[in-house]
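Of the protein chains in this complex, all but one are displayed in their positions.
Then we have chain A:
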Amino acid sequence: QEDDDAATSDAELETRERLTTRATKPVAMSAETERSSTESSAASGLDFEDTALTLTLRLPGDPDRKRGASSSSSCSLADRSSLLAEAPPAPKARVVGWPPVRSFRKNALENVAAGSTRAACAPAKFVKVAVDGAPYLRKVNLRDYAGYDQLLRALQGKFCSHFTIRKFANDEMKLVDAVNGTEYVPTYEDKDGDWMLVGDVPWKMFEEACQRVRLMKNSEAVNIAPRSAR
(Lines give C-alpha, C1' and ligand atoms only; values in the text may rest on other atoms or scores of the structure.)
Protein backbone atom coordinates (compact mmCIF):
# COMPACT_ATOMS: atom_id res chain seq x y z
CA GLN A 1 0.00 0.00 0.00
CA GLU A 2 2.77 2.39 0.95
CA ASP A 3 4.79 1.52 -2.15
CA ASP A 4 1.81 2.28 -4.36
CA ASP A 5 1.40 5.66 -2.79
CA ALA A 6 5.05 6.45 -3.17
CA ALA A 7 5.02 5.35 -6.80
CA THR A 8 1.95 7.48 -7.41
CA SER A 9 3.44 10.59 -5.95
CA ASP A 10 6.72 10.06 -7.78
CA ALA A 11 4.97 9.59 -11.09
CA GLU A 12 2.84 12.59 -10.35
CA LEU A 13 5.89 14.66 -9.63
CA GLU A 14 7.59 13.47 -12.80
CA THR A 15 4.62 14.42 -14.93
CA ARG A 16 4.28 17.68 -13.16
CA GLU A 17 7.90 18.49 -13.87
CA ARG A 18 7.45 17.58 -17.48
CA LEU A 19 4.43 19.83 -17.74
CA THR A 20 6.30 22.69 -16.14
CA THR A 21 9.58 22.53 -17.97
CA ARG A 22 8.63 21.40 -21.43
CA ALA A 23 8.48 24.18 -23.98
CA THR A 24 6.16 23.74 -26.90
CA LYS A 25 7.38 24.31 -30.41
CA PRO A 26 6.05 27.47 -32.01
CA VAL A 27 3.07 26.75 -34.20
CA ALA A 28 3.02 28.15 -37.70
CA MET A 29 0.27 30.69 -37.93
CA SER A 30 -2.37 30.31 -40.58
CA ALA A 31 -5.22 32.63 -41.18
CA GLU A 32 -8.48 31.76 -39.45
CA THR A 33 -7.50 28.16 -38.94
CA GLU A 34 -7.12 26.50 -35.64
CA ARG A 35 -4.94 23.58 -36.40
CA SER A 36 -3.53 21.70 -33.47
CA SER A 37 0.20 21.22 -33.50
CA THR A 38 0.55 17.55 -34.20
CA GLU A 39 4.28 17.88 -34.74
CA SER A 40 5.06 19.24 -31.34
CA SER A 41 2.97 16.76 -29.40
CA ALA A 42 4.78 13.89 -31.08
CA ALA A 43 8.10 15.48 -30.37
CA SER A 44 7.39 16.21 -26.75
CA GLY A 45 6.78 12.61 -25.80
CA LEU A 46 4.25 13.59 -23.28
CA ASP A 47 2.63 10.24 -22.78
CA PHE A 48 0.42 10.34 -19.80
CA GLU A 49 -0.49 6.68 -20.01
CA ASP A 50 3.12 5.65 -19.82
CA THR A 51 3.72 7.37 -16.55
CA ALA A 52 1.65 4.67 -14.89
CA LEU A 53 -0.31 7.36 -13.31
CA THR A 54 -3.09 6.30 -11.16
CA LEU A 55 -4.15 9.46 -9.56
CA THR A 56 -6.50 8.15 -7.02
CA LEU A 57 -9.72 9.99 -6.77
CA ARG A 58 -9.65 9.83 -3.04
CA LEU A 59 -10.38 13.03 -1.27
CA PRO A 60 -7.10 14.82 -0.83
CA GLY A 61 -5.51 16.09 2.29
CA ASP A 62 -1.93 15.49 1.56
CA PRO A 63 0.26 18.03 3.19
CA ASP A 64 3.35 15.97 2.41
CA ARG A 65 2.91 16.31 -1.33
CA LYS A 66 6.00 17.83 -2.82
CA ARG A 67 5.66 21.02 -4.69
CA GLY A 68 7.80 22.10 -7.59
CA ALA A 69 10.16 24.96 -6.89
CA SER A 70 8.07 27.94 -7.64
CA SER A 71 6.59 30.90 -5.95
CA SER A 72 3.93 29.09 -3.93
CA SER A 73 1.77 30.96 -1.56
CA SER A 74 2.94 30.89 1.98
CA CYS A 75 -0.09 28.96 3.17
CA SER A 76 0.37 25.20 2.78
CA LEU A 77 -2.47 22.82 2.29
CA ALA A 78 -2.27 21.65 5.89
CA ASP A 79 -2.55 25.19 7.16
CA ARG A 80 -5.47 25.85 4.93
CA SER A 81 -7.32 22.74 6.07
CA SER A 82 -6.94 23.66 9.68
CA LEU A 83 -7.99 27.21 9.02
CA LEU A 84 -11.08 25.98 7.27
CA ALA A 85 -11.99 23.56 9.98
CA GLU A 86 -12.75 26.50 12.21
CA ALA A 87 -15.84 28.62 12.22
CA PRO A 88 -17.40 29.45 8.86
CA PRO A 89 -15.41 32.04 6.97
CA ALA A 90 -16.35 35.67 7.27
CA PRO A 91 -18.55 36.83 4.42
CA LYS A 92 -16.37 37.89 1.55
CA ALA A 93 -16.51 41.26 -0.07
CA ARG A 94 -18.60 41.41 -3.15
CA VAL A 95 -16.51 41.52 -6.29
CA VAL A 96 -17.30 42.90 -9.68
CA GLY A 97 -18.69 40.31 -11.98
CA TRP A 98 -19.07 37.45 -9.52
CA PRO A 99 -21.09 35.27 -9.61
CA PRO A 100 -20.88 35.50 -13.37
CA VAL A 101 -24.29 36.65 -14.38
CA ARG A 102 -24.59 38.62 -17.57
CA SER A 103 -25.49 42.23 -16.88
CA PHE A 104 -28.41 41.91 -19.24
CA ARG A 105 -29.85 39.16 -17.09
CA LYS A 106 -29.09 41.02 -13.87
CA ASN A 107 -30.88 44.10 -15.11
CA ALA A 108 -33.83 42.11 -16.35
CA LEU A 109 -34.27 40.30 -13.05
CA GLU A 110 -33.81 43.45 -11.00
CA ASN A 111 -36.39 45.22 -13.06
CA VAL A 112 -38.76 42.36 -12.55
CA ALA A 113 -38.14 42.11 -8.84
CA ALA A 114 -38.82 45.79 -8.41
CA GLY A 115 -42.44 45.03 -9.09
CA SER A 116 -44.65 44.88 -12.06
CA THR A 117 -46.27 48.18 -11.20
CA ARG A 118 -43.05 49.91 -12.02
CA ALA A 119 -42.18 50.43 -15.60
CA ALA A 120 -42.95 47.25 -17.37
CA CYS A 121 -43.27 49.96 -19.94
CA ALA A 122 -40.90 52.67 -18.82
CA PRO A 123 -37.74 52.31 -20.80
CA ALA A 124 -34.35 52.26 -19.15
CA LYS A 125 -32.45 55.48 -19.05
CA PHE A 126 -28.76 54.87 -19.19
CA VAL A 127 -26.55 57.87 -18.61
CA LYS A 128 -22.78 58.03 -18.75
CA VAL A 129 -20.95 58.64 -15.52
CA ALA A 130 -17.49 60.17 -15.60
CA VAL A 131 -15.17 60.56 -12.66
CA ASP A 132 -12.38 63.11 -12.91
CA GLY A 133 -9.14 61.23 -13.06
CA ALA A 134 -10.54 57.87 -14.10
CA PRO A 135 -9.75 56.96 -17.69
CA TYR A 136 -13.03 55.33 -18.60
CA LEU A 137 -16.67 55.96 -18.02
CA ARG A 138 -19.45 53.83 -16.64
CA LYS A 139 -23.12 53.79 -17.32
CA VAL A 140 -26.00 53.66 -14.88
CA ASN A 141 -29.69 53.21 -15.44
CA LEU A 142 -31.42 56.03 -13.59
CA ARG A 143 -34.64 54.04 -13.48
CA ASP A 144 -32.98 51.56 -11.15
CA TYR A 145 -32.87 54.04 -8.33
CA ALA A 146 -35.61 55.55 -6.27
CA GLY A 147 -33.62 58.49 -4.98
CA TYR A 148 -30.28 60.21 -4.67
CA ASP A 149 -29.11 57.96 -1.87
CA GLN A 150 -29.39 54.86 -3.98
CA LEU A 151 -27.72 56.55 -6.91
CA LEU A 152 -24.76 57.64 -4.85
CA ARG A 153 -24.42 54.22 -3.35
CA ALA A 154 -24.39 52.71 -6.80
CA LEU A 155 -21.71 55.15 -7.91
CA GLN A 156 -19.76 54.22 -4.86
CA GLY A 157 -20.02 50.59 -5.85
CA LYS A 158 -19.07 51.14 -9.47
CA PHE A 159 -16.08 53.31 -9.10
CA CYS A 160 -14.38 52.82 -5.85
CA SER A 161 -15.33 50.87 -2.84
CA HIS A 162 -13.38 53.37 -0.83
CA PHE A 163 -15.55 56.31 -1.62
CA THR A 164 -17.62 57.50 1.29
CA ILE A 165 -20.68 59.62 0.95
CA ARG A 166 -20.70 62.80 2.89
CA LYS A 167 -23.77 64.91 3.23
CA PHE A 168 -23.89 68.48 4.30
CA ALA A 169 -26.54 70.53 5.99
CA ASN A 170 -27.64 72.39 2.90
CA ASP A 171 -28.40 69.21 0.92
CA GLU A 172 -24.99 69.19 -0.65
CA MET A 173 -23.53 65.77 -1.27
CA LYS A 174 -19.97 64.80 -1.83
CA LEU A 175 -18.13 61.60 -2.44
CA VAL A 176 -14.81 61.36 -0.68
CA ASP A 177 -12.05 59.03 -1.67
CA ALA A 178 -11.03 57.61 1.68
CA VAL A 179 -7.59 56.66 0.41
CA ASN A 180 -6.31 60.06 -0.63
CA GLY A 181 -8.96 62.39 0.69
CA THR A 182 -9.96 63.78 -2.70
CA GLU A 183 -13.43 65.15 -2.67
CA TYR A 184 -15.76 64.73 -5.60
CA VAL A 185 -18.87 66.75 -6.21
CA PRO A 186 -21.58 64.97 -8.15
CA THR A 187 -22.81 67.09 -11.04
CA TYR A 188 -24.98 66.43 -14.03
CA GLU A 189 -25.69 67.88 -17.43
CA ASP A 190 -29.30 68.74 -17.96
CA LYS A 191 -31.35 68.96 -21.13
CA ASP A 192 -30.25 72.51 -21.74
CA GLY A 193 -26.62 71.52 -21.64
CA ASP A 194 -25.94 73.21 -18.33
CA TRP A 195 -23.94 71.58 -15.60
CA MET A 196 -25.87 71.42 -12.35
CA LEU A 197 -25.26 70.18 -8.86
CA VAL A 198 -26.84 66.83 -8.11
CA GLY A 199 -29.46 66.97 -5.40
CA ASP A 200 -31.15 70.28 -5.98
CA VAL A 201 -34.36 69.14 -7.63
CA PRO A 202 -36.75 66.33 -6.73
CA TRP A 203 -35.56 62.92 -7.87
CA LYS A 204 -38.15 62.46 -10.60
CA MET A 205 -37.29 65.78 -12.13
CA PHE A 206 -33.64 64.88 -12.04
CA GLU A 207 -34.36 61.52 -13.63
CA GLU A 208 -35.99 63.20 -16.60
CA ALA A 209 -33.54 66.04 -17.00
CA CYS A 210 -30.25 64.29 -16.50
CA GLN A 211 -28.24 63.49 -19.61
CA ARG A 212 -24.91 62.59 -18.07
CA VAL A 213 -23.22 62.63 -14.70
CA ARG A 214 -19.77 63.79 -13.73
CA LEU A 215 -18.05 63.46 -10.41
CA MET A 216 -16.05 66.63 -10.41
CA LYS A 217 -12.99 67.16 -8.28
CA ASN A 218 -13.75 69.68 -5.59
CA SER A 219 -11.28 72.19 -6.94
CA GLU A 220 -13.10 72.39 -10.25
CA ALA A 221 -16.58 72.62 -8.83
CA VAL A 222 -16.31 76.18 -7.60
CA ASN A 223 -18.20 77.55 -10.57
CA ILE A 224 -21.31 75.61 -9.76
CA ALA A 225 -23.11 77.47 -7.06
CA PRO A 226 -25.06 75.44 -4.54
CA ARG A 227 -28.70 76.23 -4.05
CA SER A 228 -28.25 78.12 -0.84
CA ALA A 229 -25.96 80.62 -2.48
CA ARG A 230 -28.38 81.58 -5.21
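Definition applied: a contact is a pair of C-beta atoms (placed from the backbone, for glycine too) under 8 Å apart; a residue touches a chain by one contact, two chains touch by 3 or more; residues count from 1.
Quick note on the criterion: contacts and distances are computed from a predicted model.
Chemist: One chain isn't displayed here; going by UniProt, is it "Small ribosomal subunit protein mS29", "F-box domain-containing protein", "Histidine-containing phosphotransfer protein" or "WD repeat-containing protein 46"?
Modeler: "F-box domain-containing protein"
Chemist: For the chain not shown, which residue from A:Leu137, A:Ala178 or A:Met205 touches it across the whole complex?
Modeler: A:Leu137
Chemist: Looking at the whole complex, which of A:Ala124, A:Ala146 or A:Ala178 touches the chain that is not displayed?
Modeler: Here the residue in touch with the unshown chain is A:Ala124.
Chemist: State which residues belonging to chain A touch the missing partner chain.
Modeler: Within chain A, the residues touching the omitted chain are 12, 15-16, 19-20, 22-27, 29-37, 41, 46, 48, 53, 55, 57-61, 67-68, 70-73, 77, 80-81, 84-85, 91-92, 94-106, 108-109, 111-113, 115-116, 120-124, 126, 128, 133-139.
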